[in-house]
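Pasting a structure below so you can have a look.
The complex is shown incomplete by one protein chain, all other protein chains being positioned as in the whole.
Here the chain labels run A and B in written order, and each chain numbers its own residues starting at 1.
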Amino acid sequence: MKAPAAHLAHHFDDIQGMLRSGYGWLQDSRFWLLTIRDGKETAARAWLAKFVESGVVANAEEVGKSRTHPIAKAAAIAFSFSGLAKLGCVEDTLHPFPTPFRSGMGSDARALLLRDNPRAWRWSDVDGDSGDAVHVLIAEWTERDVGPIISRPDETIFSAIQVDNDPCSFQKLEGDNEEKLREAFGFRDGLAQPVIKGLKQDDSFRPRRSEKDKKQADTLYDDSVVQPGEFILGYRNEYDELTYCPDVVGWRQSGLANHHGGRFALNGSYLAVRQIEQDVEAFSAFRQANGQDICNKLMGRQDNGWPLAWKYDPSNPKTDSELDAFRYRVDDANGFTCPKGAHIRRVNPRDTLGVDIESSIKSTKLHRLLRRGRPYREDSNGETRKGIFFIACNADLERQFEFVQQRWARNPSFVNLHADDPFVGSSDPQTFPKALSLPGLPSGGEVSLANFTTTLGGGYFFLPGLAALKFIVGEEGATKFATSEVAEAAAP
Amino acid sequence: MLKIVRQQMICIAVPGWNGTTDLSEDSPVSKGLYSLFRDVEVVQFASIALLPARADAVDKRPWLMLELAIEEGIDPYDMIYRLVYHWSEAMWSLYSSFWPSDATALRSERNDKLHKMLMKHLSIADGGFIGARDRTARQIEKEQELLEWTRDEARAMKQAMLYGDDRAAFALALAQRAFQNRRFGWALDPAPRSYWRGKGASISAKAGYVLTLFVLWLLAVWLVGAVPRGALGIYTWLFGPPYSGVTDVVAFISMASCWVLGVSIRIVLALLGLGVLVWLLLIALPALSRTWRRWLESVGRELDRPTETWSSWLTYRIGLLLSVPIAFALVALAFAFIFSPWTIVDAYKAWTANLFGWQIIALVVLAIVVLICAVGLLSRINQDLAMVGNWFFQPYEEDVLRAQQVDPSIDNSEGLVVRETAHMVSLTDLRSPNGWSAWWIRVSLRIVTLFGRVIFTESRLGSAPGIHFGHWHIIEDGRRYLFCSNYDGSFGGYLDDFINGATIGTNLAWRWTTLKPRGSAAIGQPAVVHARSFPPTRFIVFRGVKCELQFKSYARDSMLPHMFRFDARKESVDQINLATGLRDALFGARNDSNDDLIMRAIES
Partner (left out) sequence: MKLSAGTPDAMPPGLRSLLYGIFCWANRHPGALRAVGAVLRHWPFVGGWLGMAARADAVKKVLTRPNSFSNTAHAANLSAGDYLIGMDPDATYKGDRLLLDDRLAVLDATLPAAADLAARDYVEKLRLIGKRKSFDLIEDYLMWIVFRAMHPLFGEATNKVAAGATGSLDDPGLQRQYLLEIRYVAGQLLAGSSATLRVQRRAELNADALRSRIAGVGNDIQLAWGTSCPFNVIKRNAVGLAWISHPVTVQSGALAVQELLGRPDVHKALREQAQRLLKMGPNQVWEDQAFRKLVQDHVLELLRFRPIFPLLARDVPRDTEFETGARHNAKCPAGGKMAIWGIAAMFDTAIDKDISQFSPARNWGTNEDLRWLMFGYGTRQCPAMVYAVKILTSALIGLLILPELQLTRGEGKPVTYDGPLMSRMRVSFI
């Protein structure tokens, strides 16, 4: 019998809060990459359970009230495939996890597919050259100077990597009415986020509007509105289909499901995580040599976040949503303003790739990422290293994160160019010259680039719904195994 | 006209592979094949894969499949002849295990035997599409050299700061330098293109071609009747009437010719009428009326909807109830018009015999009003349904089992070519062997091929970009269905392009197939443990591939990894087109558009 799909509005309390908000008002952040030591699974479960019970893992409903009752701290927990296995979750044979997640970002196959050669990673989600697999990712956000939620995970249970945020990443510059997030090279970050339909705005009932009321800005706003199923498992996606939900053994019996017939992964999401170190010195030298305008061309936006085509006007501040209201196809088809190879045009080509605007926007929406990363800073041996702890939420790793990485960002022949992304391109010097073409200068321009970033590690994590989280960390550890055995025995 | 495309894409599937030949990348066989294809120069793509035997086959050994994509106009017989008789004997080394004891035989005997066997198992594509590889590999290579040279030259000129701000002067200087470079003497000729991509590319040329054929046909039919009639007339005038038998025969021929003429003309008129109707309903009215457009869009959306909802269920059922009788009526009307137009006139006369003129006009007006009201009502319902509540559009989950699973061998072969043209081999079963399925697929594939050859000549199939070669084969006497493709991009992205850009073609090509369980062809190769079916379609062309999850799982499960792969050129479709454009711009007339093309080519 076919089951009716879940209504997103009824499940806000089961969806982790980070899918609804980037916690812009919580300016301190910290990421923990935990590897559970062998034999300490039960202890780890208990530790995690305690953490969950403390109520810091915010849900979307709480976050939704943030306008009126902002929460003061929030955390999120996600698990790599090996982490789920370590904690006793056995994937269901009928609804297994998708291959990319199961094989892990750290696997050799993914290294090829993500064009990650060479890799010299400090950590990843699979056991290998970069050490033992990271099992659990905990992200926490707090108000400034309040101090961390987790002081230190128990060393006997976990081996942990701590990634601290860069305290200088929120800055208020001239013309800003509030502090805004800036990454280490000085550009505004966190713009052009997709708007999840039904999560950010309440559109279950939409008043009928006449044609005249529809303004241009509205249409452009619709460009960024994406179906929830692109980020949250179990809901309608851009194909008008319900996103595939994997299941684990014992979930159904546990009775934890909020939605009748809902599987384990309902209300969850996948996180593609990469720790990307930024070479600030190299970029400063580049800026010195070429000027800020060329740097802006590399990024595709002005450092204050305004589109390149717009003239910055501090007296007329614009919201992030307004700063996102532009397209390329008509005004800038050849990249004379924003080069075709610029970072933001590569990773979100908007209306350029298809045969017309409508189909281009439609197909671009199949490859959107919800970014929840934060700049980080690392002080070691008297040396300060900065970078971004990149987190992209998506519901189909292959169609979203991997596609963007493989076909757009790191594809040297993307839209007939012959170099990859100026910022997140491959660090392999042999693949292609690091350069960016700047069309439209009197006789065409080209700048050669240094290698501005290096990926230090990465992994795929599953961000479960809160009920599923309870199941993972729950006391049923033993029961889970028991049920799996029962299930196996029952299977023909 | 289609065969010229179809025979460019060949599969040779030989059963009974015993798997003793080493096909790994560094094996002598692979290296030999690689240099063979390089040397022969007309092979654009080649790959080898093992096709697992059908579950119900007697011989459980896999099939060795050699896929070739070759240049236009070469007969497969000649191609295989050239490959087999090549001095390197690379083909023999691949296939020698089929004759384990024959190593000592005369080379010519072995070659003959091998050629015969390959011809026996040869399958030219039942349908196929060629993107930018209508050019020869040699042309692509030369044009790519020109592109790279131009970019380097431009870089040097920019550094020397010779031409300042003047784009036209810069382009002119580049063109001059290219012109003076003796390496590019070949580029003086405009890039060769086949008729439909060159002279016949315009709509008027295409329409003119069809019109010419039709007029020639009418002329021929007319001559068949007119020549005997004229001859008889002259004979009668000169010598008096001949035998009555002769007169009768001539009269019959003359009558038959007239009848065929009439029917031909009426068929065209009927087709034109239907065309106008379709244009009116699908293009003209939507452009004029927002209501109609929205209504049409929502019908399309509901028919395409991958999840089951009440809205979609109802639309489909009501659509069936309405459209089937209307379609039948239209076809019947068309047939009546074609074969016996007078019945329509008579029926009209009989019906209007008792009506006055004003009554007829009133009836017509009434009909139009009813139609408008009906459309208005439907559109109103359509809009209000959104308000009725979520239940109407509430999706019911299509439980797709084991979705988003990729066999490691497939992931690996995809990863290995991530910097090159991607490649896929998919093997499925026909829903009913030897029956309707094969027939329908063939017809559909011919349509796809025709469109690809004549209409979609800009390297996009529908609006799906990046396809180098895509070809379908019905093999094993209509039991199985093979699809091989070379394309730019990732597999998932490729299927997304199909889902969004070529829905109809993809549905037509796949909807008569299914996936039956089968073993794996070799250790480390995928098996199909659980049967899958192609997502159900509506009205043949709706839905189907729109069920992304089900379609992608289906395609993924049907895939087989390649064991050997050769690609004559690694450029993407866009790059190939760019280089050809640059060639024509550099060596063509000096005008603004060519200057701009040159500048954009070096700027990208």
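Of note:
Assume a residue touches a chain if its C-beta (ideal position, glycine included) is under 8 Å from a C-beta of that chain, and two chains touch if they have at least 3 such contacts.
This structure is a prediction, so every number in the text was calculated from the model and none was measured.
Considering the entire complex, the omitted chain makes contact with B. Considering B:193, B:229 or B:419, the position touching the chain not shown turns out to be B:193 (whole complex). Interface note: of B:16, B:73 or B:262, the residue touching the hidden chain in the full complex is B:73. Listed by residue number, the positions of chain B touching the unshown chain are 1, 4, 39-42, 71-75, 78-79, 81-82, 85-89, 106-109, 111-112, 134, 136, 138-139, 185-186, 189, 192-195, 197-200, 209, 213.
Rule of thumb we're sticking to: only the chains that are shown with their structure count from here on.
Computed from the mean C-alpha positions, the centre of chain A lies at a distance of 38 Å from the centre of chain B. By the touch rule above, chain B contacts chain A in their complex via residues 151, 154-155, 157-158, 163-167, 170, 290, 301, 304-308, 383, 387, 390, 394-406, 408, 411-412, 414-416, 418-419, 460, 463, 488-490, 492-493, 496-497, 499-501, 546-549, 571-572, 574-575, 578, 599-600, 602-604.
Residues 2-5, 7, 93-96, 98-100, 103, 109, 111-113, 115, 204-205, 208, 211, 236-237, 239-242, 244, 261, 334-335, 340, 354-355, 359, 362-363, 366, 396, 398-399, 402-403, 406-407, 413, 415-418, 431, 437-440, 442-446 of chain A are the ones touching chain B in the complex.
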